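Dropping the structure in here first, questions after.
Every protein chain but one is kept in place in this view of the complex.
In this document, chain identifiers A, B, C, D and E correspond to the written order of the chains, with residue numbering beginning at 1 in each.
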Amino acid sequence: MAQIVTLGEVLMRLSTPGFSRFEQARSLDVTYAGGEANVASALAYWGHSTAHVTRFPDSPIGRAAGQYLRFHGVDISHIQYGGPRMAVYFLETGAALRGSQIVYDRAGSSFATCDPEVFDWDDILKDATWFHWAGITPALSQEAADVCLQGIQAARKKGITVSGDIFYRSNLWKYGKKPSDVLPELTAGTDIVIANHINVKEIFGIECTDFKDACVKLQQAFPQVSRVVDTHRTSLSASHNLLRAYLWNGNEMLETPDVDINPIVDRVGGGDAFIAGLIHGLIRFGDEQKALEFGVAASALKHTIEGDALVSTEAEVEAIRQGETSGRIKR
Amino acid sequence: MAQIVTLGEVLMRLSTPGFSRFEQARSLDVTYAGGEANVASALAYWGHSTAHVTRFPDSPIGRAAGQYLRFHGVDISHIQYGGPRMAVYFLETGAALRGSQIVYDRAGSSFATCDPEVFDWDDILKDATWFHWAGITPALSQEAADVCLQGIQAARKKGITVSGDIFYRSNLWKYGKKPSDVLPELTAGTDIVIANHINVKEIFGIECTDFKDACVKLQQAFPQVSRVVDTHRTSLSASHNLLRAYLWNGNEMLETPDVDINPIVDRVGGGDAFIAGLIHGLIRFGDEQKALEFGVAASALKHTIEGDALVSTEAEVEAIRQGETSGRIKR
Amino acid sequence: MAQIVTLGEVLMRLSTPGFSRFEQARSLDVTYAGGEANVASALAYWGHSTAHVTRFPDSPIGRAAGQYLRFHGVDISHIQYGGPRMAVYFLETGAALRGSQIVYDRAGSSFATCDPEVFDWDDILKDATWFHWAGITPALSQEAADVCLQGIQAARKKGITVSGDIFYRSNLWKYGKKPSDVLPELTAGTDIVIANHINVKEIFGIECTDFKDACVKLQQAFPQVSRVVDTHRTSLSASHNLLRAYLWNGNEMLETPDVDINPIVDRVGGGDAFIAGLIHGLIRFGDEQKALEFGVAASALKHTIEGDALVSTEAEVEAIRQGETSGRIKR
Amino acid sequence: MAQIVTLGEVLMRLSTPGFSRFEQARSLDVTYAGGEANVASALAYWGHSTAHVTRFPDSPIGRAAGQYLRFHGVDISHIQYGGPRMAVYFLETGAALRGSQIVYDRAGSSFATCDPEVFDWDDILKDATWFHWAGITPALSQEAADVCLQGIQAARKKGITVSGDIFYRSNLWKYGKKPSDVLPELTAGTDIVIANHINVKEIFGIECTDFKDACVKLQQAFPQVSRVVDTHRTSLSASHNLLRAYLWNGNEMLETPDVDINPIVDRVGGGDAFIAGLIHGLIRFGDEQKALEFGVAASALKHTIEGDALVSTEAEVEAIRQGETSGRIKR
Amino acid sequence: MAQIVTLGEVLMRLSTPGFSRFEQARSLDVTYAGGEANVASALAYWGHSTAHVTRFPDSPIGRAAGQYLRFHGVDISHIQYGGPRMAVYFLETGAALRGSQIVYDRAGSSFATCDPEVFDWDDILKDATWFHWAGITPALSQEAADVCLQGIQAARKKGITVSGDIFYRSNLWKYGKKPSDVLPELTAGTDIVIANHINVKEIFGIECTDFKDACVKLQQAFPQVSRVVDTHRTSLSASHNLLRAYLWNGNEMLETPDVDINPIVDRVGGGDAFIAGLIHGLIRFGDEQKALEFGVAASALKHTIEGDALVSTEAEVEAIRQGETSGRIKR
Partner (left out) sequence: MAQIVTLGEVLMRLSTPGFSRFEQARSLDVTYAGGEANVASALAYWGHSTAHVTRFPDSPIGRAAGQYLRFHGVDISHIQYGGPRMAVYFLETGAALRGSQIVYDRAGSSFATCDPEVFDWDDILKDATWFHWAGITPALSQEAADVCLQGIQAARKKGITVSGDIFYRSNLWKYGKKPSDVLPELTAGTDIVIANHINVKEIFGIECTDFKDACVKLQQAFPQVSRVVDTHRTSLSASHNLLRAYLWNGNEMLETPDVDINPIVDRVGGGDAFIAGLIHGLIRFGDEQKALEFGVAASALKHTIEGDALVSTEAEVEAIRQGETSGRIKR
């Protein structure tokens, strides 16, 4: 029974090798990933007991996806099998002035068409102390939105900490609901919100001048929210980024210095690694500044690793947090 | 403007490398293929002008699919772009006593959801002398069935030879129609039918004792049908097959001897290569027996080639037809 | 807590790609495998809860090994971390008249140098109904022999079924003990013995004329042994084998027909797959003949799959057991 | 029938994988490319109808080369087949302070030994509005020089715009002629010349102090020349270049700012992509400054793509031209 | 200084991966090989000191070729560097009824255009006891034919055993000489001739009814010839061959039984491995029957190994010669 439970769609990731374009690739590298599952994977590598909740087709492809999460150390015993298909995304990795490109093929996935009733949240959250969701789930379908709400409410009832990555893609939300119809209720049950001030304005209709202003007003609107967090990326090129983060804890705005990442190996999953790092830091360190820095360090490290998942030890992230970024050989 | 026009869904083919199982594969080989497009590809390598009609998503993936057909020499100027997604199939290649395994993910493809009106058959068939369709198309959706019927009727009107691969998968046909609702009308406009006697019984409700009986009765029911063709495969193992074929021309039943194929490199597309070979033979040789043998030789050769498409010269197939199967080095 | 517990060394398997010789390879495929762990992996794919007991170095290599077993579904929570090194074996896959070749580099491994006291067998076997060991373990070192004996005795005490693969390699046993010093005590606690009559003669000094004779006399010497099992392989070439098996249950000698395997993709782990299939059959079917056939079918299927581990479903093995070896495509 | 026709040798490109040296490579990546064909490929991706004229051996290798151009969308119906061999070039990709290295093996190619009479320029240029040649063609052989002159003259007669990349390699020109013997006549029929002032001095014996001076004097010597274009590359390392370009239109010298490219994925074909971009810009935009910038953007993008050919959409290049070089992910 | 010296062209071998056709391959495997150099390589693996004589271009490609021979253990100190180009051959590996296909691109190679005077045969053959040549060398060019004659004559003068593989390709010999102009003089200086009776008839105009008759008459015509050897291949398919050999020693015709090879991994170089085995046997065993069998065993083993060169130990070949072809795992 896991301490940290995450919920969300997992996609087959099909990426072109090296820097090949889609038209050039005669093979695609295959892994399985999703924003919330990436959080669970990273945390499992650092010694947390984590479980991911989703639904896969009952096929060799679906079983392969489950195995892949288990490979990372995530408990897959709460995953449901059935439904029409695996969600897929195609990735072409950019370099220099050419950005990476993602093509989604996720409509009608087994997760999006799930029956919300099959997830037994009492059982899933039995030993949990943390529940994490993201804004993409309610964007997929009414069923997915329902599952998300049920998870949050069950966590709320048990007094489990809830974190939510409010970020959403506007080109999802095709089932008749708008973000503003659904996200407020989900946010109301959430302790830690990852969002920027534009999200706050667009989703909740809260007029705000900057991130701090958004944080203050979001807390006023949603009293359960104790912290609001955001990262800031300076994209000099597809190969060279700077990264820093902010955390509002109700009293003050904490921030980190920029971390320089050059060259980037694989940028996808960088945001999820940040969230995992932040959660780890809050649980282990009891120090918000250190937790925020650990999140940025985890995210920076993720940019140097192929695949969505942050495969690392806690010590590796902590060394980067402490400024050891010279990249010397470890023997 | 092409002489031979084929119609049908094209899928992204994602196959595990070597003999890897789905669970083991960390990369997948990618090509683009479909039964009818495979016929067009094989014929293009033998010098025919061929065009394929289908619909792809307007995305890098869809464009890559088009390029792949063009690579084989197929005219792609009648392909439509739009709609939700690329159809996909996953292939795991078996060996010895383990059969290959295919997982389809084709529901809701851009082709299946096409608007039948956008295909201008007068233009598409302007210079055509042959039109080929298969029974999978009407199984996909009402739209696909409509496109298929329009193509056949346009060909009929122009006096173009029509061939149809009646074979169908029973686990498709999910849009409310049954094969027996749709296939009779399509068959009525077809000159050359590829089918076995079980198809004939199941689809048309024609009671028949064997293949010859089925042929005779099918012609009685559908006077336009001038020839009925079938292949027979003896599957000793996933790596060792024997292949022969039969052709009923209204008067007599022609047949070929078995061709021995061992080991099989890639069995997928073997049936399409047979049809391509048969069409080529009928057009070029004006000799049904030779055409039938050319079809079997083409199919056998396909089994030694990776991918759905038969990449070959006419001379290579003809040498096999003439019994040169010793596999000596050509310098 | 696992039902089936296996014990033994796990090695990094480094195999040349395709049919490359060691001298030619510029890359090596890497997986992690060992005879007893292979049994646990195969059983996990068929739905059993399995755990493997061993020791890995506390390094990225050791952690990777653990992850690999977890990928197959094996519980790794009883694995110890520490000691000097990962055992390794190098594999070159043969074809036709060239046999495969294995070079071991396992001396001084973390498992062979373990402290037997750290394994808490009461805890490990808490929910277990089956314990499996093999004759390679006591050949490695006194420490490994001690762990093996402790596992068997703990299982005995709890009334858990014990199976032992008596097979040993004479070029191990370098720590001062001979097989005849150690194996009798281990065998005395074992219910199901996998052995041939030459093993019986060499290890226990039991003179016997054939396999049946060996079985009878082995049972007389070791009353706990209820069944003796052996496989028989006809090696026509590195690519073509026939396989059958025998089981003596105290009353009669059961046997299976030969299964023909051609071509062989990867022969390593074939014996372990047989044992897994046998265990599965005995647990699930309660029918010794069917269990024996399931073992042979599992072993045959393994020969078509890359790697030591049998990645399969129960249905796939059962189909082969029922004679479906024609290798037709599954869609 | 194509609007834009290019002429020139196409070579098999055999490049070492990653950054391997020739001595290290046990496999070579294979594509087919040539300066002028690269121009045709890039333009085909942007929607132009293009055809390339060359000659390949009548072998599987020659056919593969043709297919490769067709893959990119180039009409290959005017390619001749015959002659002794495919031209080849070997490429080793450098990094940091190690430059890439090219070894040519092009002597006696099928194109260099072609019969100039077989190219029917009236037919080839039937619907053409643009003809492009380069200074490497007349350097190969008298036959190639003759073909080039015939193409230019046929274009001149039809009033088709002619562009010529005057750049030449001094280590070619082994058939008895010097650049100054041949290039003046070719240049006399050319509208747009790509050259730098050293080319102008060396080839035409025109003394000039800088690029502008060279442009003015070149126009005086060759009144048909309406524009002279050059790129300027600052090579900080094999992985980091700056790129800008100049265009003299008879009245004023246009120029672009530097574009920063870091890291470079594949620098080969960068000059051809510039020419393709310039041609596209002049045809589509009717704005020389924008066309020049589009050329530089196309060239910069090419540096991030493997292979000689610029596989891209017009929109991708245009975004870079407008300064969007931050490399953010496109979803 | 080497005991066994071989002479001949070495080509870059570019082979498609797996069973890919030329049109499908996006990478080619690269090694360096030639009939006579293959003999030297195989012998070096069995402990002979061997040197190969040829000429490579003075380029990274030429140096890589030299390194590759050195990798196999062949002394490359007598190789000359210079001239225009590396000879190349392209290989597509067949399977089942599809034969492998080779495309040569060897005209004008550095070896074919060598200056015969630069080879100092006194120095090259200083410690030699055996010299081997093949009929392809005099087919390349007058220069190559001259080098070959000089080598044979130098060996003759020193009393060194000379073997010659008379086999030739009729599509070479383009420099004005016919085989019958050149090969008699080379054969006159040769002790051991590898040839079949058709070669004997075509090259020397010797009418003969079968192989034995050819041997007798060849010896009459060329008294230096002490042995005539031939192999016989039964090609059941590209994947399944039988192989045996004959040796006429002036008195009797020795022969071997057929060796069955199934499946074939790489057939190229099989004849060269036979010659190497024969030479080894004659030198080491002093037993013609055993030498002939060792040759066939070596050739059979080569068919299971990728690349032209037989990478093996003497013990491996000897085991096959003694009938150990069951392909069991060696540990």
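Simple rule for what comes next: a contact is a pair of C-beta atoms (placed from the backbone, for glycine too) under 8 Å apart; a residue touches a chain by one contact, two chains touch by 3 or more.
Everything numeric here is computed off the predicted structure, so don't read it as measured data.
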Visible chains in contact with the missing one: A, C, D, E
Of D:Q101, D:Q153, D:N249 or D:Q289, the one touching the omitted chain in the full complex: D:Q101
Of D:A64, D:V268 or D:L292, the one touching the omitted chain in the full complex: D:V268
Hidden-chain contact residue, picked from the options C:V30, C:A221 or C:I329: C:V30
Interface with the undisplayed chain - residues on chain A: 259-265, 300-301, 303-307, 311-312, 316, 320, 325-331
In chain C, positions touching the absent partner: 14, 17, 21-23, 25-31, 59-61, 63-64, 67, 84-86, 88, 90, 92, 101, 103, 105, 107-108
Residue numbers in chain E that touch the chain omitted from display: 67-68, 70-73
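Simple rule for what comes next: only the chains that are shown with their structure count from here on.
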Shared interface partners, meaning chains that touch chain C and chain D: A, B, E
If a chain touches chain B and chain C alike, it appears here: A, E
Graph separation of chain A and chain D (steps between touching chains): 1
Centroid spacing, where centroids are CA-atom means, of chain A and chain C in whole angstrom: 41
Centre distance in Å when chain A and chain B are each reduced to the mean of their C-alpha atoms: 44
Residues of chain B touching at least two other chains: 21, 23, 67, 101, 263
Arrangement of touching chains [line / ring / star / complete / other]: other
Interchain pairs in contact, sorted by label: A-B, A-C, A-D, B-C, B-D, B-E, C-E, D-E
